[in-house]
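Take a look at chain A:
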Amino acid sequence: MVSPMLLIAVPLAVAFLLPVIDHLGRTATRVVHLATLAFGIVVAGDWLYRLAGGAATAEILTGGWPPPFGINLRLGTAEAVLVLLAYLTAFVAALYLADREEESNVRGTVIQTVLVVGAIGLIMTRDLFNTFVFLEISGIGTYALVVFGREKSGLEAGFKYMVLGSVASIFVLLGVAFLYKLTGTLNLDDMAGKLSQAMVAGSGLILLLLLVGMIAELKLFPLNGPAIDLYDGAEPGVMALLVGTTVNAVFYTFAKMTALYEGSQWVEAITVVGMLTFVIANLFAIRQKKVRRMLGYSSSAQLGLLVFLLPFVRSGEILASTVGLLVVNHTLAKAALLWLAGIEGNEELDGWRGAFATRPLLRVGLVVAVLAMVGLPPFPGFWGKWHALVGLARGGHPWWITILLLGSLLEFVYYFGWLRRVFDGIQERAEALRPLKWTEVAGVVGFTVLLFFGVRMLGEAWGSVAALALAAVGVVLVLASVIPGRMQAAVVLLAVAATAWRLWGTQLVLSDFRGLILTVVLFGAMVVSLAGLGLPAPRKSYWGVFLILVGSIVAMIETTSLLGFFAGWEIMTWSSYLLVSSSQKGSRPAFLYMVFSGGAGFLVLGGLMVALGGGVQTLAGLTTLTGAAALSAWALLAAGFAVKAAAWGAHIWAPDAYAESPDLFTPFLSGVISKLPIFGLGVVAAAIAAPAISYLGRAFDPTHILAWVGGLTAFGMTLLAVFQEDAKRLLAYSSVGQVGYIILGLAVMSPLGWTAALYHVVNHLLFKGLLFLAVAGVIYRVGSRQFSSMGGLIKRMPFSFVSVLIGIIALAGVPPLSGFAGKWLLYEALMERGWLLLTAFMMFSSVIAFLYCFRLIHSIFLGQLKTVHRDVREAPWPLITAQYLLVIPILVLSVRPRWLLDPLQRLVADRFGSSTLQAVGDNTLVSSFGYFNAIAILVLVIVLFVGLLIFLLTAGPRAKKVGPLDIVYAGEVPPPPEELHYAWAFFRPYQRAFQPVLRGAVSAFWRDVADVSEAIADAGRRFYTGNAQTYVLYAFLLVLALAGIGLAR
Partner candidate 1 sequence: MKQIVSFLALATLAVLLWNLAPIAMPSDLGPVASHYVSHGLQENRGSNLVTSVVVNYRGFDTLGEVTVLFLSVSGVGFVLRRRSGLKVHRQRPASEIITTGARMLFAPTVLFGAYIFVHGHLTPGGGFQGGAVVASAVLLLILADRDLVLPHAALGWLESLSGFGFVLAGVVGLVVSGSFLANHGIIPLGTWNRLLSAGIIPVIYVLIGLKVGSELAALLDVMVHAADEGEAHS
Partner candidate 2 sequence: MNVLSFLNLVDLLVCAVVLIAAGGAALHRNLLSAVVFAGVASLAVSFLFLRLAAPDVAMTEAAIGAGLSTVIFLIAVRRTQETEEEDR
């Protein structure tokens, strides 16, 4: 075992020698530098390995004396992790920075080396004045290195940083000196013990000086101005080095210092300043136009979060390892992002349109780092945040959780806003870029790979081999972008089929809520990947991500723990986001999708935290929750799932996301993804519905609200669907409306209601998948989604026509097809519950649905064929096959609804203890309201229709055939061609009638929310005036303000 002291001594000795070594040539300098850092990596790694294996923490003495007489250092697990991280960052940063300056200078190398020494000293030392010395080393190293590469901006930022840093070190030094006077020792541990024994008068002020000094060193609000300038002005590679070394070291220093604050009045101040920083820095970041400045705000915010958690670590509510996960996550992700920013080189956010268009590997790196930054699984930040939140929940801090989640949502806004721009111009930007050296990308690649160590925790949380295998194959596909798209689709098809085969009969059963949804998911995935054999993949990574999506959903359904569920939920969210964004115009709608999904995720998370705070760990344990906890958990979960289901009020993300998704993905989004909130409502939220209802007593039934949310969604979306001019948007609104029906059915909380809802889940997958696939085929051939550019395609695409016909009949819920049974059951359930107004409302909206169903088939297939479409061919065969894979079950269900209803009956009976539906014979259903015979109805309808057809053919006037251009102008200026199309503004009279309802109050509301928060951010960030003296003044004012608050107590 090598003494940990050498982790400091060796690089320091090398730093001293480097100017001499440089006489041998710059190469010698570089080699020695890298070798030293490699030595550090090996030694630190070895120590970490031993310590993790249970070796005792290393205590290092200096001067030959034990503490408190000599300065001692410590290397425990936490220190080893940070030291290793520092060495790793320094190593990769050294590679990156090697060629970043025109004239390399040995002094730059020296400073880099000493910076590492400073960080490691800070991490390991247990002496307060020694801490001060290493703070100065780190500070001076930083001041010196920020002029690397970019002279002018680095100078300005560096000077401001130095000015505030010097004020900070005056405060720190004063604090340290007085603490020595007070306790007679400089050893941290010794001092902490003595301080807590005797809180002398005046010690509050001393600790305050130290605290404000450290707030400035930590770059927390309100003293983070110069640090943000530093990110803005300095070479990003230097900032990456600092993130991995100095920033972490200063944070750990402060973590050690919290021992001094125990029992003092400043504990709350630490919490508040930390959280304020997190929220405010994230808020200001949303208005940044410069990438690196935005990253600066983000770093400040992350530090704020970490500092916020420290008092809870002290009090034992949160584990130190949790904070460690967040630190590691931030270091790896932020450094990778900074290197990427350096490679791309564009400072303006808008200049990132289509960045890395021709460098898929770097793009993957960017996406991974962003996902990790915002705390999504499987990356370590997710686990850190989760455990931190659990700690807060158990400790009874709901408000802190709320604020933390709000801040995290802001993080979503600006990070995905950045990705939006990157994805935006991806098609248009393919110019030749300067060749990259491997030294530049080593950091990005290495650190993003390291981020994947979070997968280990994912495995524990999921415990689902199938899910992990699917996701793993997905990752391989993402990386193997050389494989052509259709072949990838085939791999996906095989993988999903294999999963289905494995789970067949065990988990894949319809008589269980999980099994039912799992069936829907796997079936949907197979249909879509089959269709994928016939369509080009929208992006090279498309199928890989798709498989990750499927894997996450499988895990979410199979898992038994709340953590596993939420991890699956979040992976589902980001992977579907990536898929939505992969089409040409998908980046904007995908951004909205992600922000709303993020909000939904945080609502769900809030609900889960209430449950975890109540001691619940597993999904099954949810039923033990009672009282107010049950109600608030239920409300949060229901709200989250409702947002994700695009319920009315939060629906504005859905139409665009559905419409602009790749045509291959929309069927899955509509048919499968939209069912996952239903799964959440039925399995997670419903488990606590009963105690939630009983908590409120008779006074009020919370499920009634959910029912109206569902009802309003169903009605509103149906209405909006009618007036769409775009085939996919029409289906999108329809889809959301249908999910509204399902929510309504679940909200009834009766056997009948659930049967109706679950029946509809399956049915909706079938017909909406069918319709979206059929439309996808049409769009592929016609090249447009607008009704005005279609028409008369019945002759060119007869198979698609039949698909759409069957689809809309099922959708409209009219006999004879499967949709009817679902609607019929729903009405009955509503009447049974006594919600007559809702029943009427739903019947009315079903009628409206006829309008758009007609629109769909009429505008696409009937009417006149456009001249340009005279040679259009039928959709590719895989697409047609996929459609007919969906048609068959629709027809089967139409004739034999019992084949689905029977297992559903068993499911419902399991859940409610009884089922009110009885079956008589093969095709007859009896409920309290009457009976339903599928065959009889089928026969009746066929007879009626055939009769009507014969009547029309014989008695009606003959249709006259006219050409598409058979239009006469009478000297007036012709309107734009699309307005001349027969299907244009088809339902305009109704539109006028509904004008007051349609005015778009909801989107106006969300726009206001966005505008107001942006206005606040814009006004607020003027706080950072850019003047060094103002920043110093803030430091003084902070001391006075905190003194005023804290010392008055």
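In this section, contacts are C-beta pairs under 8 Å (C-beta built on N, C-alpha and C of every residue); 3 or more make two chains touch, one makes a residue touch a chain; residues count from 1.
Per the selection procedure, all candidates are chains of the complex that A comes from, given by their letters.
Since the structure is predicted, the reported quantities are computational estimates derived from the model, not experimental observations.
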Completion exercise
Out of 1 or 2, the chain that touches chain A in this complex is option 1
Handout entry: Parts of chain A lying in touch with candidate 1, wherever the complex brings them together
Key = 3, 5-6, 9, 12-13, 15-20, 23, 60-65, 68-71, 103, 105, 107-108, 110-111, 114, 117-118, 121, 125, 127, 129-130, 133-134, 136-137, 140-141, 143-145, 147-148, 151, 155, 174, 178, 180-187, 200-203, 205-206, 1029-1030, 1032-1033, 1036-1037, 1039-1040, 1043
